[in-house]
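Removed from the display is one protein chain of the complex; every other protein chain stays in position.
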Amino acid sequence: MLVKEVISPPGAPNETFVINLGPQHPATHGVLRVKITMDGEYVVRAEPICGYIHRMQEKMGENRTYAQYLPNTSRIDYLSAMTYTHGFVGAVERALKLPVPPRAEYIRVLTSEMNRISSHLVWWGAFLLDLGGFTPLLYAFDDREKILDLLESITGSRLTYSYYRIGGLYNDIDDAFIKGTREFVAQMRPRLKMYKSLVTDNIILRKRLLEIGPISKDMCRKYGATGPVIRGSGVPYDVRKIEPYSAYPEFDFVVPTFEEGDSMARYLVRMEEMAQSLRIIEQALDKLPSGPVMAEKVPRVLKLPAGDYCYAVEAARGRFAVRIVSDGKEIPYRVKLRTPSLSNLSLFEEASQGMLLPDALALMGSLDLVIPDIDR
Amino acid sequence: MESAPTPVASPALPNPLAHLPIPFQAVDYAAKGYHLDATVAPDQVVTVAEQLDKEGLALDTITGVDWLAQGQMEIVYDYFHPAKALRVVVRTRIPRDNPEIATIQKLFPGANWHERETHDFFGIRFLGHPNLTPFLLPEDATYHPLRKDFVSC
Partner (left out) sequence: MEAPQDNAQLLSDCAPYVKFAKLDELLALGRANSLWPLTFGLACCAIEMMAAGASRFDLARFGAEVFRPSPRQADVMIVAGTINKKMAGAVKTLYDQMPEPKWVIAMGNCAISGGPFVFPGQYAVVEGVDKLFPVDVFIPGCPPRPEALIEGLLKLEEKLTGKRRWPVVKPD
């Protein structure tokens, strides 16, 4: 165990100092500032300070029509942009009781899972960069470029897609995409095996991550942590299984859960999730129904009935939920975005007490944060 | 007893928390996205949080809605159960010109940041909160941008 109580020897002066991590720092994955009070090399108190990339996403919800808000949804968490658009579009469709054609639902699941893999690859590369290993980033980005090429061929964009529309999709997939995706799945599986033998089983990584940053089930519950953080602490909470949405009930996949609650458990959850996403993609390609990709009667002017509507999706980082409060007009009255990174980071202050600074950064990296997700 | 996540048009929707003294109304999940909804008085929010904590629910988020026309602010607490499909929404309304309410931060430490954010956006004061300073806005911000009468500075 490397977590120690910070005890000053009797008679020694209790000198702590404050250092500033960020907002410009290679390891904070964005503009996060952490004010750390240190006792030598140990963290006494780490206080995250957010707001450096606050882009008024919720205020813009009150200034844009439902259709005009779609580009914003991709930019909240740009690494899993598809799932975030899914959350917003699902909330509007739920409120309007708009039936989405089955082919569109399958393609939504397919592209969301591809997005999940590309997001986990960026996490993996950046996390290892934090721990000091530079090479996996290049391998991760290489795999990711294949996914981005496929998604670009149907959406036109590499990062912030806005592919889903209210009522379905705006563009159908073609045979070249299906063939390319099957080839991608075939070449990704051996790559995951290579990552396991080169990186996951690497003794240096194991020493850096095993028993570092334990987070208990109760801490997750008190802070509302979701996603790989709660699944790495032994709770199999996944929105795709507990509150199924879209076409997920028709797919056969496992939710990886590890009991230990340390950084290694969270790491293994994400690596295993990539393998499960490949399974879902294959099933989606095999069972893809034919038909239209857009609902038949989508009103030209979207006005939701008064009231509030929620829709939640399992994004790469955890549970993303949209709550739209409508007063019957074309523009929402209030859009609330419940983002996973905010809840996941809020436990960092309590969880990092008494840790060595590099271990605290390993813990922060294992939480997989995207800062615009926190600041919105 | 669990409420099923698939849409069921049943005449009486189940209320798994009926044994608690909270005025829950069961809601059709497929239409709204949550299972139970309760409106309580502002001085009840801490007791409700205690009872839901004992049931093993987790705090999802806290937010506000500014009802300018009615002179009130609504605070919405979202809770969820980590093991089964149970989403609970607790609402309360406070007067807009003096928006104050007790904090639930001692029961759910995650509420610390949600309440700070709600204070940032709406100016709602959470009594007993250890650190109600701006969270997403600049440290010297005195404005509350999501109020409906906010005019850009």
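Note that the chains take the letters A and B in the order they are written out, and that residue 1 is the start of every chain.
In this text, a residue touches a chain if its C-beta (ideal position, glycine included) is under 8 Å from a C-beta of that chain, and two chains touch if they have at least 3 such contacts.
Here the structure is a predicted model, which is why all the values come from computation and not from measurement.
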Residue of A:His54, A:Arg208 or A:Arg240 touching the missing chain in the full complex: A:His54
Identified contact with the non-displayed chain, of B:Gly56, B:Gly71, B:Pro95 or B:Pro138: B:Pro138
Of A:Asn63, A:Gln187 or A:Ser216, the residue in touch with the unshown chain: A:Asn63
Contacting the left-out chain in the complete assembly, out of A:Arg75, A:Arg191, A:Lys241 or A:Arg279: A:Arg75
Sites on chain A contacted by the missing partner chain, in the whole complex: 23-26, 30-31, 51-56, 59-60, 63-64, 71-72, 75, 78-79, 122, 137-138, 141-142, 144-145, 158-160, 372
Positions on chain B where the hidden chain makes contact: 137-139, 143, 145, 150-153
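Here is the rule we go by: only the chains that are shown with their structure count from here on.
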For the chain A and chain B complex, residues of the former touching the latter: 50-51, 54, 56, 58-59, 62, 91, 94, 97, 217, 220-225, 230, 235, 237, 242-244, 249, 307-312, 319, 321, 323, 325, 333-334, 336, 338, 342-343, 346-347, 350, 375-376
Residues on chain B engaged by chain A in the complex (per definition of touch): 5-6, 29-34, 56-61, 63, 65-66, 76, 78, 82-85, 87, 108-110, 112-113, 121, 134-138, 145-146
